[in-house]
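Note that one protein chain is taken out, while the other chains of the complex remain in position.
Then we have chain A:
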Amino acid sequence: MPFGNTHNNFKLNYKVEEEYPDLSKHNNHMAKVLTKELYGKLRDKQTPNGFTLDDVIQTGVDNPGHPFIMTVGCVAGDEESYEVFKDLLDPIISDRHNGYKATDKHKTDLNFENLKGGDDLDPAYVLSSRVRTGRSIKGFTLPPHSSRGERRGIEKLSVEALTSLDGEFKGKYYPLKSMTDAEQEQLINDHFLFDKPVSPLLTCAGMARDWPDGRGIWHNDSKTFLVWVNEEDHLRVISMQQGGNMREVFRRFCVGLQKIEEIFKKHNHGFMWNEHLGYILTCPSNLGTGLRGGVHVKLPKLSTHPKFDEILTRLRLQKRGTGGVDTASVGGVFDISNADRLGSSEVAQVQMVVDGVKLMVEMEKKLEKGEAIDSMIPAQK
């Protein structure tokens, strides 16, 4: 059943001015786009599953944002949200994804053989490699909106699909609500376990409802391929390993994803995708590939170089601390990953990571030798 704000028609008895949120102190993409007029235009609409405009924007109303970090401020409750509320979401998508237009087409390329190189990142610098994405299952609403019955349906389908995998993908599912203490400790030590969301960005969007019902973690026996079920998206798929062989990580990522997709398709529940937005996920920031491919890399000298951020921008990369988004770097080790999600393919994005990291490791080596790197600084990609 829908979460919150079900009485949309009842609200229409009040004037637009009365219902329009006070966004005067807000700094997120939604607040920049949602004028009173646009609110008035969209407020009587709802998706076939009953997701309304107020449902889309609640998280952005409740979280004004940070003066320096621009959050998205809205979520989709189902695949149709991106259509029914396109007048709001298209400008937000354009703002967030480098001017992506409503008429643009997104290219999907999960053929790992199209990646050039990527197997020779220097392991003395590149400590680990990881690629993650999300997938939504057609025929179900998304985490902000799903009922317990739906969430359990998603879990059941996902577990069926995942436990039928074999070979390098043979693995086991650990439901969050029946995990033993020993299993839990092991998963924490492996850095696999996800916890109940505490970020108000997620809780205000209703994604933590009924926790831990229908949530769990699946991983293969060799612990290199991992799937989160019903956290911020239906599925989060992660391929990772120690060292710098991003090519192998990406191969396993592509092969595993395609195997899983085959099984879901057989059950008439393929992944949500369209040629304009690519893979449909809960947060507009993850549309397109939903892919974050990255490495943990030691760049103590380069990271203190005055041109470091400039270099990252030109390479279309972004830095994070080794704890993930919004953490600080420890000991000169950074998490470097692609900044783009929509408008370029998976292969293209991972290529940018591979090429960019390779270049930065070269720069680091030069700086170690006391040489200048100015001639190496690339043009804007």
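Throughout what follows, a contact is a pair of C-beta atoms (placed from the backbone, for glycine too) under 8 Å apart; a residue touches a chain by one contact, two chains touch by 3 or more; residues count from 1.
Just so it is clear, contacts and distances are computed from a predicted model.
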Omitted chain (choose from "Trafficking protein particle complex subunit", "Calcineurin B homologous protein 3", "Creatine kinase S-type, mitochondrial" or "Histidine-containing phosphotransfer protein") - UniProt protein name: "Creatine kinase S-type, mitochondrial"
Option from A:N9, A:N111, A:Q184 or A:Q242 whose C-beta touches the chain left out: A:N9
Residue of A:P21, A:P91, A:G243 or A:G332 touching the missing chain in the full complex: A:P21
Sole residue of A:N28, A:N49 or A:S239 that reaches the chain not shown, by the stated touch rule: A:N49
Chain not shown, touching residues in chain A: 1, 3-11, 14-15, 18-22, 44-50, 54, 58, 61-62, 78-80, 83-87, 138-140, 147-150, 152-153, 177, 203-204, 208-211, 213, 272-274
